[in-house]
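Below you'll find the structure, written out as structure tokens, and then a few comments.
Note that one protein chain of the assembly has been removed; the remaining protein chains are unaltered in position.
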Amino acid sequence: MLKSQGRDLISNRARMARLIYLAPGLTYIAIFMIIPLGILIFYTFFTRGTYGGVDFIFTLENYRRALDWLYLSVLLESILIAATTTILAFLIGFPVAYAITKLPSNWQNIMLVLIVLPFWSNFLIRTYAWIVLLNTQGFLNQGLINLGVLDQPLSLLYNPGAIVLGLLYAYIPLMILPIYSALVRIDPSLTESAINLGATTTQAFRQITLPLALPGVLVGSIFVFVPSIGNFIVPELLGGGKTVMVGNLIRDQFLKARDWPFGSVLALSMVFMLLMLFILQARVNRRVGSNG
Amino acid sequence: MRNSSKGMLAIIASAALFVLTGCGGSGSSSAKLDADADLASQKLTVSIWAAYSPEDLPSKFEEKFGTKVTITNHATNEEVMAKLTAGGDSGIDVAFVSGQFAQALAQQGLIENLDKSFIPNSANLVPEVANLTYDLGNKYSMPYAWGTTGICYRADLMKGNEPTSWNDLLMPKPQFKGKVTMLATERWLMLPAQKALGFSANTQDESEMNQVKDLLIKAKANLLAYDDTTFYERLVSGEAVMVEAWDGWCNYGIAKNKNIKFMVPKEGSDLWADTMVVLKSSKNKEAAHAFINYILDKDVHSWVVDNILYKVPNSAAMEKSLPALAADFPNMTISPSELLKGEGLVDLGKAAPLYTRIATEVTAK
Partner (left out) sequence: MVKNPFWLKFSLIFILIFLYLPIAVVIFMSFNASDAPFTWSGFSTKWYVELINSPDIILGFKNTVIVALITTILATTLGTLLAVGITRFQRSTTIEAIALMPAIFPDLALAIGLLILFNLLYLPLGLHSVIISHALFCAAFVTAIVRARLLQVDPALEQAAEDLGDSAVGRFFRITLPTLKPAIIAGALLSFTLSIDEFVIAFFTNGPTSPTLPIVIYSMVRFGVSPEVNALASVVLVVSATIVILAQRNVKVKDQI
């Protein structure tokens, strides 16, 4: 990998620089992620102990079980929910990020912090707040009933829609920050000259701003999609435990069934799928990067 | 370069794993306790559910014995089990876990057999505790609180339609649809269906469990939610009229709304017990035993009852607390022999993945 890319062309100083930049981070990751990853991969080949723990009896049964339609359907539903969340996050987040870049510069920082500030209180509390707002005896329903708009309370919670709402609420800053970061660097004179040359604002936006913002959009999408798909608290609280997502599945295997080998297989499959997604995103980024 | 160094790491890690995990024996053993140990020089870390013990318990124990006690909380059995079974020293000396989990810990060789000579107050416990199936003879666990599971409901909202059977919860009348919750933890998720169909709560029979699954899937359509924690609040607010609940939990709801009542359905229910265990990795075993002994003292245990509104298998303690509580909280008067009619939950051993799979199938539909 590192060696094959024209080694002779890279000077010694560059090699030193590369080492200084890459070594701290990669060593840290090697110790604290690669090894645990290795441990989990190791576990996938063995059997669950009768009362929990791992018996060192080699088996491929865990992999066979993972192909069961039950787990695949949970994966599919999770992808659907996470994808919906991501798309909504983009549709809301992009305009917001763009709007922030148009603000005077000191207001930009204030706005960014305002967006992030709710997340310095506790996730559980905020999620419960949605329950307080939306349950049948909650503020929204009781308010609408008192105003005469409704006779019966609306059942807004304990369904996949509520899960999307909760996930969107939890992760939308992770979409806004990277898009902002990408947009703010775009030279405004680019769009101005395009408009001077006869392009409409929309055309300038579509052909200049959007492509240059793409790396930020892709990063933001991954940042929303990945934790959405693995979250197990929102499906439990806002979904009423009636929808199972991959995160719940993994949690159940590790904690309830105490089946660490099988739980590891499920976790690793999820990592693998997300890695593929990520590599796809990286390829797209590189192409944009070389054109930009 | 990077690939081969990763490979090296993997090999070293595997070797280490073999050595470390392979060494754990099965079955528990007893340590030799030192009767003259200086308790004031020991420290205890106790893992228990939040608000499941009197707030001043650590300081009162320290006043009496000089041992500093730190309480750490877990929200579920499963979480603390994961910490205790990950190998190494979790830093926890005494853990409060439900009986079937104590059994699993003992099977994995993680907890001590208790030295009863250091727990003389265990004589306060009712004789029936020796028959608790997850630990016959209480070799490695001491029961802290016990009870049964049933239906907790708003009597005022269900006038004339009070529940009598688990089927009233699983297949509620039309006016109650969407206002029912069930417990999410798998053993208790299965319980109503198991009892409604006449099966054992510990069954490992796959065909029986498949019938349980079908019934639970049908029941899901009528549910408001699966809820392990806030179900009594839903009764108080009226969002739900009927919930599956542990008896002690229901008392918290009753304390807030006198219209709430608890009943055990006619098909019968379970007997659960929350127990105290001592970890083998503990370096403060004498203090741990003293702590357990302290709790089983009749005044302390009675203080616990007053605080957490659960039943305890300590006859002297119950005698002391019941008079004040019996009128408001009728389920406190359920006697030990009544409780023992319930089926004790034991660890499922090899059938645990089956239950998890069925729970997944039910909740994923």
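A and B are the chain letters, set down in written order, and residue numbers restart from 1 in every chain.
By definition in this document, a residue touches a chain if its C-beta (ideal position, glycine included) is under 8 Å from a C-beta of that chain, and two chains touch if they have at least 3 such contacts.
This is a predicted model, so every value here is computed, not measured.
Novice: Tell me which residue among A:A14, A:I57, A:L76 or A:L154 touches the hidden chain in the full complex.
Specialist: A:A14
Novice: Thinking of the whole complex, not just what is shown, which of A:V116, A:L154 or A:L210 touches the missing chain?
Specialist: Looking across A:V116, A:L154 or A:L210, the contact with the absent chain belongs to A:V116.
Novice: What residue numbers in subunit B mark contact with the hidden partner chain?
Specialist: 13, 16-17, 20, 45, 47, 49-51, 70, 72-75, 79, 82-83, 86-92, 229-230, 233-234, 236-237, 239, 252, 256
Novice: For subunit A, enumerate the residues touching the unshown chain of the complex.
Specialist: Given the touch definition above, subunit A has residues 1-2, 5, 13-14, 16-18, 20-22, 24-26, 28-29, 32-37, 39-40, 92, 95-96, 98-100, 102, 105-106, 109-126, 128-133, 135, 137-139, 169, 172-174, 176-178, 180-182, 184-186, 188, 191-192, 201, 212, 215-216, 219, 222-223, 226, 230, 232, 246-247, 250-251, 254, 260, 263-264, 267-268, 270-271, 274-275, 278-279, 282-283, 285, 288-289, 292 touching the missing chain.
Keep this in mind: only the chains that are shown with their structure count from here on.
Novice: What is the distance in Å between the mean C-alpha positions of subunit A and subunit B?
Specialist: About 35 Å, centre to centre.
Novice: State the interface residues of subunit B toward subunit A in the complex, per the touch definition above.
Specialist: 1-2, 5-6, 9-10, 13-14, 17-18, 21-22, 24, 76, 78-79, 81-82, 85, 103-104, 107-108, 178, 184-186, 220, 223-227, 237-239, 347, 349-350, 352-353, 355-357, 359-361, 363-364
Novice: Where on subunit A does subunit B make contact in their complex?
Specialist: Touch residues, subunit A against subunit B: 1-3, 30, 34-35, 38-39, 41-42, 48-54, 56, 70, 73-74, 77, 135-137, 155, 157-158, 236, 240-244, 248-249, 252-259, 262.
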